[in-house]
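Comments concern the structure below.
Moving on to subunit A:
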Amino acid sequence: MSGWERSAISIATFLPLVGAVVIAFVPKEKERAVRSLGILFTGAALAVAVAIAIGFDYGSGGGLQFELDTRWIPVIGARYHVGIDGISLPLYVLTFLLSFLCAVYTWRFVPEPGKTKAFLALQLLLETGMAGTFIAFDLVLFFIFWELVLVPMYFLIGIWGSANREYAAIKFFLYTLFGSVFMLLGFLGMYFRADPHTFDILKLQAVGSSGGFSHTFQLVAFAGVFLGFAIKVPMWPFHTWLPDAHTEAPTVGSVLLAGILLKMGTYGFVRIALPVLPYAAQKYAPWIGLLAAIAIVYAALACLAQRDLKRLIAFSSVGHMGFVMLGIATLTPIGINAAIFGMVAHGLITGMLFFCVGSVYDRYHTRQIADLGGGLMQKLPYLGGVFAFVAIASLGLPGLAGFWGEVMALLSSYNPAGVLNTGLFRGFMVAGGVGTVLTAGYFLWMLQRVNMGTVPEKWKEAALPDVLAVEWVSWVPLLIGIVALGVFPRIVFGVTDGAVRGLMHLFGG
Partner candidate 1 sequence: MTIDYHAILPELILSGTILVVLVADAFIRPRRTWLAMPISLAGVLASLIAVLTLIGSPRTTFNGTYRVDNFALLFKVFFLSVALVVLLVSLRYFREGRWYQGEYYYLLLTSFLGCVLMPSSRDLLMLFISLELVSAPGFLIAAFRKSDPRSNEAGLKFFLIGVLSSAVMLYGMSLIYGVTGTTGLYRIGAALSGTLSGGKQTLAEAAILFIVAGFAFKVSAVPFQFWAPDTYEGAPVPVAAFLATASKAAGFAGLLQLMFVAFRAEYAFWTPIFAALSIATMTIGNLVALQQRQIVRLLAYSSIAQAGYMLLPFALVSADRVVNHDAFAAATTYILIYAVMTLGAFTVVIALSRESSGLLISDFAGLMRRAPLMGVAMTTFMVSLAGIPPTGGFWAKFLVFKAGIERGGLGTALAVVMLVNSVASLYYYLLVPRQMVFVEPETDRPLASPALVTGVAALATLAILAIGVYPQLFYHFPPLSTLVGP
Partner candidate 2 sequence: MSAQEYAFVVLALVGTVAAFRLVTARNVVHAALYLVVTLAMVGGVYLILAAEFVAWVQILIYVGAIVILFLFGLMLTKAPIGREALDNQQRGIALLVGLGVLAGLVFLIQNAFHWSDPKIQPIHVTTGALGESLFRQYVLPFEAVSFLLLAALIGAIVLSRKDERS
Partner candidate 3 sequence: MISAVPGVSVFDDWFANFWVVLVVKAAAVLVFFLVAPLLVGYMEHKVLAHMQARLGPMYAGRFHGWAQLVADGAKFIQKEDVIPAAADRWVFSLAPAVALIPYIVLFVVVPFSNTIYAENLDIGIFFVMAIGSVNVIGVLMAGWSSANKFSLIGALRAAAQLIAYELPLVLAAASVVMQAGTLSLIGITEAQDRYWFVLTQPIGFLIFMVASLAELTRPPFDMPIADSEIIFGAYTEYTGLKFAFFLLTEYGGIVALSSIASILFLGGYRGFLGIPDPLWMAAKIGALSFVVIWLRATYPRLREDQLQRFSWLALIPLALLQILVVGFVKVAVG
Partner candidate 4 sequence: MIRLPLVLFFSAVLFSAGVYGVLARRNAVLVLMSIELMLNAVNVNLIAFSQALHDLTGQAFALFVIAVAAAEVGIGLAIVILIYRNRETINIDEVNLLKW
């Protein structure tokens, strides 16, 4: 293996961290330098990530590539084991893409109270944590990256958030931490039950698929990791931190939170919970499916009741993640593929939605649907257009990215894995279907209230800029992505399918 292959993903992952340190040493008066550095480092990291994607051998997406497995903490048996496979790759690239776009966006939009330097440094730190989670193949390493996102996100929300930011920040922190410590217990349990003791995810998967863990243990351990992942996803009823965090977070924070952070939870299910603890996964799957179905319907209903644009989108996230979880719960290759697709699509779409809302807020200084009062199309045609486009993508219009994830998740639940109760899952499918309709309903209603109609008196005279160049730069890639994924879903499915099938093979069948 070449040195490039061994180190590429580490380079990409830690470049932002280096960037954060570099930025920390730039005097804070040099605003432009700071912003340039932010774009530079995220851009460089993205470039490396793209290079990885190009160098990726799509023919063998099931195996680990760019793998590096080296000594790290021998005393506790933790290794620095990173690698990338078909499941990770889309999420990995998405991470760098969104981070880069956020850095670009920050060129123009630094939320109150400024402090660009700290803002960008924290963003970069966050990026390392998120990216690392998707490549870690050692539970301890995974956990470290997982937790690494907490502190920067806490400050991003807490410092640059809106009115209720501190409450939201601490709530986010405590919820996720609470979940993750139980996850850690589960990890430790896996370590000790595996013979020989190991934190290596691949080895644990092998142990899990060969029935190396007792049933009782699996049930207990799954409960632990479930708590960790489910809170992060967030699954109903652990979702209550999410609307607060999203609503209060600055635009960039929301984008990253929705676009990537939530994926860490679902990714954890796919990567760790299911393959390592297959028996428990089967036992819990109906319950997960149930929660997912509830989430879909509940979120849709909640959205109908929202008056705050951002909060509405936050709740819609809960619903979308419900589809992802439903796909996972079916334990079928189609379902998991759908889930991964759904994650990527949600990352693009919801990220984009938050950008839009951020820009709307930037113009109107309000997010209340009633205050906006409609007429966005008239007042700011480009922004209104983009917003409408993304909202429609989000409700799952065929031909756009949102569609494939949802429809395939529903499809897979028509015919879940053999061990699962087909009838039950078909029930979930019906609920999901109802959810889709409701989703379409609330998005359209929202568009009607925001985009359509005439411009209210108070905004008529206001000189509001339409989409700026910076915004175009940071949005276009996402918009292209949304269309591209809608038209060519193979972009993702082609990558993931091999890996998913490999995983499902391990998983028991």
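How were these candidates chosen? In short, all candidates are chains of the complex that A comes from, given by their letters.
Definition applied: a contact is a pair of C-beta atoms (placed from the backbone, for glycine too) under 8 Å apart; a residue touches a chain by one contact, two chains touch by 3 or more; residues count from 1.
The structure presented is a predicted model; accordingly, all values stated were derived computationally and were not measured.
K.L.:
Sticking to the defined contact criterion, which numbered candidate from 1, 2, 3 or 4 is in contact with subunit A in this complex?
P.N.:
1
K.L.:
Which stretch or stretches of subunit A touch candidate 1 in the complex?
P.N.:
Residues 71-76, 140, 143-144, 147-148, 150-151, 154-155, 158-159, 166, 170, 173-174, 177-178, 181-182, 184-185, 188-189, 191-192 of subunit A touch candidate 1 in their complex.
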